[in-house]
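Complex shown without one protein chain; remaining protein chains in place.
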Amino acid sequence: MDWLQAFLPLNLERLSVWIGVLCTLAIYSLLYRENPIYRFFEHMYIGLAAGYSLGPLGVDILYRYWIEPIWIQGYWAWAFVVPYGMYLYFIFSERYGWISRIVIGTLIGASAGLFFQEFSSRYLPQLNSTLQKPLWVSDANPDLTYGMIINNILFVIILLSVLTYFTFSYEQRGPVKRVAIWGRWFLMIGLGAIFGNTVMARMALLIGRIYYLLNDWLMIRVGGG
Amino acid sequence: MGMITNLMAQQTIWRLPEESRALFATLIVAGAFVLILGLIPVLQTLPPRGRRAIIVTVTFLAGLFFAAEFFLPVDWTAIFPKDDPKRNFLTPAIQPAQNVLQIIGALALGLGTFGLVRLHLRNAVQKRPQWGYSIVLLVSFVVMATLSILNTLAEKEIVERGPVLERAFSILFDYTLVQLDAAMFSLIAFYIFSAAYRAFRIRSVEASILMFTAMLVMIGVVPLGAQISPALPTIANWVLAQLNAPAQRAIEFGVGIGGLAMAIRLWLSLERGVT
Amino acid sequence: MLSVDRRWLYLILFVNIVIFLLAPLRMPASISPPVQKFYDEIEKLQPGDLVMISSNWSASTLAENQPQLEAVITHLMRKQARFTIISIEAQSRDISYRLAERITKEKGYQYGEQWAHFGFVPNLAVAIKGMVTDLPNTIKQDVRGIEVTKLPVVQGVKSLSDYKMIIDVTPSGTVPVWISYSPKNVKILYCPTSVMAAEAYTYLDSGQIKGMITGAKGAQEYEQLLGIKGLGAPFANTISFSHLLIIFFILLGNFAMLMNRLQARREA
Partner (left out) sequence: MSYQHAQDNWFAAIIIGFIALAVLVNIWRARRGKELYIRRIPGLDAIDEAIGRSTELGRPVTMIPGLTDFGVVAVQALTIFKYITKQIARFATPMRLLCGNPTVFAVAQEAIADAYNEAGRPDLYDPDNVRFLSDRQFAFASGVAGLIQRERVAANFMFGEFFAESLIFAETGNMVGAIQIAGTISFTQVPFFVAACDYTIIGDEFYATSAYLSREPVLLGSLVGQDIAKLLFALTTLGGVIAASIAGTDAPIIKLLGQPGGWEAFWNSVLGGGGQ
């Protein structure tokens, strides 16, 4: 029974495969119904993930941005940051709870202030690239073909009608309403396209997992080759 | 950046002396704790309006810093010829400010982890229903936290990375956690199937449009589509690039503007949202 | 049919994938221009030319990236090119190292002489900048703990600009980093997953990327160009047929719904 000998988790490499397979099957058991095995792995998963984060996201950050600057480089002003951040920990106290809001206010203010750059970087170049879509052939744009013109006109029409649908502060009536309905239909085309395009990536994930089960665990050659 | 750090290095007032630096650092940190936490009884004497004023001010100042850094001109060479024309006087402070936010984030992680552990400890101690699973969670948490922290310290060469640590970490992280990630991620393939089967029906104009585009793209992007008709991949790509892109962009514009308005309201504490 | 238990759907999908993975079915693929360009670029390599492979995928995207990496390494070995692999985290290091070791052993390619694995670097941008100025000091040692300066495969190599080509096999946005920081004389080839490919066409147009293999489908085309039997073909076929299955069931569901409606109308 050479196959069995190779199949069983008798060395570390095989053991790793067996653990991976066990995890996979336990998670897949959720597809049948929620059950004790899934529950066991779910709790283990969350425990492991929570424990893991403490290394790179807790200790590493505190060491790099707080301990090292103070104790090793000697920049003492950093000393105040952690006690200030610790105001957050008053959150569970009824009497002192409001203190944590000072830190929360800092975070909210910072994310609001940062949004100006994000808005500029993320949306203005998009606005600009929308403008580079000429609607007719002219000497100014010699490389343009009629196919591109049609695409450009479509692009602008769809953009404007979807934008119309997403207005809120007035009652959409008459022609505006009709444009908004068209906008919603165009939106559905976009959503359908994204759905169809994502299916492939998700199937590839599952195929990868099943390949792992077949090839790494059961040691069956895939593709009949 | 180099110039700034040099400047900072020269200003010894911001740096502790090299001699017995560890001792001074410990003292200063202890002092900072006493000072900042000692402020609490003082803050506590404030009436509700004063408390609100403090929160509003802090929010505004934090926002002002990042906003000012972004909006202020960077090119001052007309007045100060030696200035770097790519930054203004606030730019050097951006990285430290980001580090402060990172530190607060790390402390929040502590808070979140505390909440998680407290819930499951209570479950276990009070023997609430299903408390066994809470034990599973706590045990895997403690083991993994120990290994992960040791691993991080080993990366910084503070502790030795022995073969036991390496082996154990690899079993729990690479062989278990990563496998669980992959399994959970691939679950979506099943769900995408059942969702499509259930939702894609010719019920209304909208639902039909959604269904037909999804099917068209689905068949167009796989090799089989090209076998059926060479036009299919072209059409699918055209739908993705020419019909999907403008709809997506319109939504992006709306989201950007909505976010901007929200940011302004939050910055100026104009809405009674979460604080 | 309308209220079918979804668990049947799950089972059917699972069985469908298993069957098409095991079936010795190979449908011909039409070669797309980016894949052809990719192939032509590697064909231009001379024996002994040095290639850097950046491999950043792990278990999740195995079905798309593994056939790509296998096909690429096979082609490089056929051209007798030397290559080194680098990753950005531990899992992709392990998986690419194991894979490369297996493939090279089959063809008798020598570790250290003809190829090596540089392990992983936590910050790609910093690492690339470092490799451009001083490669041995940036990498220091390979995955087996041998000092880079003692590896015959990169003997005398000072900088990334001594390489002929960079091949990025990845499910994440690493290619803009390679484009931004690597030397201008080194060509970049790209093996993305299907989702990431759409964003890369601009780089392809501008020539910043010289060729692209997209997901399992691209790998299938590449295998056909090489004339080998790899995993790309079965994976791509299985994806095709799972799409077909979903479409079939959507149509079935609609058919059942129409039947129900007809019946209801008749009864009324």
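Quick notes
In order of appearance the chains are A, B and C, and numbering begins at 1 in each one.
In this text, contacts are C-beta pairs under 8 Å (C-beta built on N, C-alpha and C of every residue); 3 or more make two chains touch, one makes a residue touch a chain.
This one's a predicted model, so the numbers in the text were calculated from it and none came from an experiment.
Among the displayed chains, contact with the absent chain in the complete complex occurs for A, B. Of the candidate positions B:A62, B:L187 or B:M218, contact with the unshown chain belongs to B:L187. Checked against the full complex, the one of A:V82, A:L159 or A:M200 touching the unshown chain is A:L159. Only one of the listed residues, B:L39, B:L61 or B:L109, touches the absent chain: B:L109. Within the whole complex, the absent chain has one touching residue among B:V74, B:V139, B:L165 or B:A241, and that is B:V74. Where subunit A meets the chain that is not shown, the touching residues are 27, 30, 33-34, 38-39, 41-42, 45-46, 48-50, 52-53, 57, 88, 91-92, 97, 100-101, 104, 107-108, 111-112, 114-117, 119-121, 124-125, 127-128, 130-136, 138, 140-141, 152, 156, 159-160, 163-164, 166-172, 187, 190-192, 194-195, 198.
Contact between subunit B and the unshown chain involves residues 69-75, 86, 88, 104-105, 108-113, 115-116, 118-119, 122, 177, 180-181, 184-185, 187-188, 191-192, 194-196, 198-200, 210, 214, 248, 251-255, 257-266, 270-275.
In this section, only the chains that are shown with their structure count from here on.
When every chain is represented by the mean of its C-alpha atoms, the one lying closest to the mean of all protein C-alpha atoms is A. If you average the CA atoms of subunit B and of subunit C, the two centres end up 28 Å from each other. Each of residues 20, 31, 197-200, 203, 205-206, 208 in subunit A touches at least two other chains. Along subunit B, residues 173-174, 179, 182, 185-186, 189-190, 192, 196, 211, 215, 218, 221-222, 240 each make contact with two or more other chains.
Taken together, the subunit B residues at the contact with subunit C in this complex read 173-174, 178-179, 181-182, 185-186, 189-190, 192-194, 196-198, 200-202, 211, 215, 218-219, 221-227, 230, 240-241. By the touch criterion stated above, subunit A contacts subunit C in their complex at residues 20, 31-32, 197-201, 203-208, 210-212, 214, 220, 222-225. By the touch rule above, subunit C contacts subunit A in their complex via residues 7, 10, 13-14, 17-18, 21-26, 59-64, 66, 193-195, 215-216, 229, 231, 233-235, 238-239, 242-243, 246.
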